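Removed: one protein chain of the complex. Kept in place: all other protein chains.
Let's turn to chain A:
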Amino acid sequence: MKANLKSNLAWLGVMVLGFVVIDACEFAGLINTFIENMLVTIGINVILAVGLNLIIGFAGQFSLGHAGFMAIGAYATGIMTQTMATPAGFYLSMVVGMVIAVIAAVIVGIPTLRLRGDYLAIATMGAAEIIRILINNLKITNGAAGLFNIPALASWVTVYVLMCLTTIVTVNFIHSRGGRAVMAVREDEIAAGAMGINTTRWKLAAFIFGAATAAIGGSLHAAYIQTIAPGDFNIMASIAILIIVVLGGVGSVTGTFVAALVLGALDTILQNFGTVRMIIYSLALILIMIFKPAGLLGSWEFSFKRLFNRKVKGVAEHE
C-alpha cells in the first residue's frame, strides 16, 4: 500500500510539474500560437495513441480505423456546441461523442471479435470509411466543406488535463484484473479461453475503451482547432496514429508518449523545410524501424515503483 501511495504521488508530481512548466513558459511568452498548436497536437495524439495501443499492444487486436471514432467525437462537438457554446455544452458533446463511438465499436466489434484472427483490421477500416462517407454526405455535418467557427471551448489546459486523465484511466485498467485478462487474450487466445476468460468480452472491452478515448481526442481537436472536415479523418489519419503506437513500442504506454513527442517535434521542426519535410520524416521513420524494430521502447514501461524499489535495495546493499 505504501509503495502504491508513493508511486501515485510521484506521478501526480510529474503531472503537476509538466503543467507548471508549460504554464510558466506561456506566462514568460516563450510559447507562441505555433508552439502551443504543436503541444496540443501532441497531447491529442497521446490520447488517441494510448487508446489504440490498448487495442493493438495489450489486447493484440489490429484496428485500422481509429480516426473514424475520432471523427465521431469531433463532429459531436462541432455540431452540438453550435447551439450550446458553453463548457457544459462542450463536455456534454464529448460524452455524446463517446456514447456514439462506443455504439459504433460494439456494432463493429461483436461480429468480428468473436472470431480468431485479424478480421477487426478490415472491419474497422471499412467502418471508418463508412463514417467518413456519411459525414461527407450528411447535411448536419455540412458535407465535404466541414464545420468551421466551432466555439473555442478547449484550451491547452483542457487537453493537458484530459490527456492525463485518459492515460491514468488506461494505465489503471492495464494494471487490473481486466487488463491482465486482455493481455492473456493477446498471448494465447486458446489458453485464455481454457482458463475461463471470456475472450470476446475482454477483446470488446479493450476495443470499446479505445473507441471512447478516440472520441475524446476528436472532441478536443474540434474545440481547439475550431475547423473540421471529413478529410481530416481518412485512412491516413488512422495510419498516423498507428505510426505513433508502432514507433513508440507496441504494448508500451511510455513509448507512446515518447513517440508522440518526438514525432510532434520533428513534424514542427520540419515545417520550414517545405516538401523535403515528408522525405526527412519518412527517412526518420524508416531508420527507427530498421534499428529499433520493436519501436523505440519495445514493451518497456517506466515505473516509479520499480525505481523506488531499486533505490531501497541499493541503499540496503550499501549499508
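Here, a residue touches a chain if its C-beta (ideal position, glycine included) is under 8 Å from a C-beta of that chain, and two chains touch if they have at least 3 such contacts; residues count from 1.
Keep in mind that, in the parts below, contacts and distances are computed from a predicted model.
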Protein that the absent chain corresponds to, by UniProt name, given "Cell division topological specificity factor", "Deacetylase", "Competence protein ComFC" or "ABC transporter ATP-binding protein": "ABC transporter ATP-binding protein"
Which residue of A:Val14, A:Ala85 or A:Ala191 touches the chain not shown here: A:Ala191
Residue of A:Asn172, A:Thr227 or A:Ser282 in touch with the missing chain, whole complex considered: A:Asn172
Interface with the undisplayed chain - residues on chain A: 1, 4, 8, 169, 172-173, 176-181, 183-184, 187-188, 190-199, 205, 299
